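For this depiction, one protein chain was excluded, whereas all remaining protein chains were kept in their positions.
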Amino acid sequence: MTSSTRPQAEPRSAYKVFRDIGTRWSDNDVYGHINNVVYYSWFDTAVNGLLIERGALDLHSTKPGSMIGLVVETQCNYFAPLTFPEPVVAGIRVAHIGSSSVRYEVALFPGDEDQPCAAKGHFVHVYVDRATRRPAPLLPQLLAVLETLT
Amino acid sequence: MTSSTRPQAEPRSAYKVFRDIGTRWSDNDVYGHINNVVYYSWFDTAVNGLLIERGALDLHSTKPGSMIGLVVETQCNYFAPLTFPEPVVAGIRVAHIGSSSVRYEVALFPGDEDQPCAAKGHFVHVYVDRATRRPAPLLPQLLAVLETLT
Amino acid sequence: MTSSTRPQAEPRSAYKVFRDIGTRWSDNDVYGHINNVVYYSWFDTAVNGLLIERGALDLHSTKPGSMIGLVVETQCNYFAPLTFPEPVVAGIRVAHIGSSSVRYEVALFPGDEDQPCAAKGHFVHVYVDRATRRPAPLLPQLLAVLETLT
Partner (left out) sequence: MTSSTRPQAEPRSAYKVFRDIGTRWSDNDVYGHINNVVYYSWFDTAVNGLLIERGALDLHSTKPGSMIGLVVETQCNYFAPLTFPEPVVAGIRVAHIGSSSVRYEVALFPGDEDQPCAAKGHFVHVYVDRATRRPAPLLPQLLAVLETLT
């Protein structure tokens, strides 16, 4: 990979919405820093928490036509270690909105606001009907939230 | 178990120090509420986070004489469900200080301050020399923190 | 606690059914051994996996009258460390069957069959109607499995 294509850490200003993440004892692995896997649980937490709070996802809905997002791709680059118990902030933006899919990009920042992200990545949600698990067009209340993230 | 000995939910006033816990998407299990196991990761997080912040535990210390707490017993009773993405508050108190052991009691509260705890439990730390893993007397900086929790 | 009441490690012969547990990288915490919390995820896994395999629990059933077990109490004592990547075996027995509750006791054994358990504990399931979440009498197919565990 040449340096021109190598992923680079970004500042907070490159993201649209921010969510506090509380780190946990179990996030640190045997090497003394937060394990690479944990970052993805923060991706899920930051984005789904936002969607739920803004009324675009109802975790317990069983109404006909209710939709959920299934993850079909995830990716992350790691630039610097993070460590419990330091606080972490997740920055979110939306990079692509398809007919039934969305690409969310998430970066994890240390508490110091001047520092670039310690890691960044993305995941792709395909939105499906909760009952049939078939892809379906994005609902208006989801689109309304997504517009604030682009 | 008779009702007189059955564990009862307690109010926040029964605890000494409080720590915010950020819930996560992965905390909810297939039944739609936070899994019983997760509560114990919050016990570890609340108590060790407090000890680290107050200088009574250094996660990365390799100095001779540095000590760590090993868990020899844990227990929890569950009174009401908790669910991501609602916020949770951990209340902490110390019920017993031995020569090299401490019993920490932790309760998990929903965001509404008037509600009793959704779960409560305890764990027992035996403090050992980090290198030899042999029990050793509690260090002064730990005792100073514990005094604020009794 | 006197030595007569202190929990003691037990041999495999004290348990009825055994389930292999695959340890994971993330099970080890910063101290280099499996974290105390992880043992409870093995309790859930061993017992629920057994119930599902034997037809006493259907994870995805939405049929009227289908039941699930909610955890109201958990407890564990730790006698010796376990460490990824060593294999672990869970031993299961049932200590009490109530009208709508069951006390499962689980011990975790290292790979060497002659060694006593590294930890043991219990959890109490209250069985409830999946839709109403109200306690209900244990179903015949569950009772049939429980009989083999007492």
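Letters A, B and C mark the chains as written, and numbering starts fresh at 1 in each.
Note that in this section a contact is a pair of C-beta atoms (placed from the backbone, for glycine too) under 8 Å apart; a residue touches a chain by one contact, two chains touch by 3 or more.
From a predicted model like this one, the values you see are computed outputs, not experimental measurements.
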Among A:S41, A:T83 or A:Q141, the residue in touch with the chain that has been omitted: A:S41
Subunit B residues touching the omitted chain (full complex): 25-26, 28-30, 32, 35, 37
Touching residues on subunit A - with respect to the absent chain: 7, 30-31, 35-37, 40-41, 44, 59, 68, 70-78, 121, 123
Positions on subunit C contacted by the hidden chain, ascending: 20-26, 28, 32, 41-42, 44-45, 48-49, 52-53, 59-60, 83-85
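FYI, only the chains that are shown with their structure count from here on.
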Most distant chain from subunit C by Cα centroid: A
Chain centre separation (subunit A, subunit C; CA means) in Å: 33
Intercentroid distance (Cα basis), subunit B paired with subunit A, Å: 29
Subunit C: positions in contact with at least two other chains: 30, 35, 37
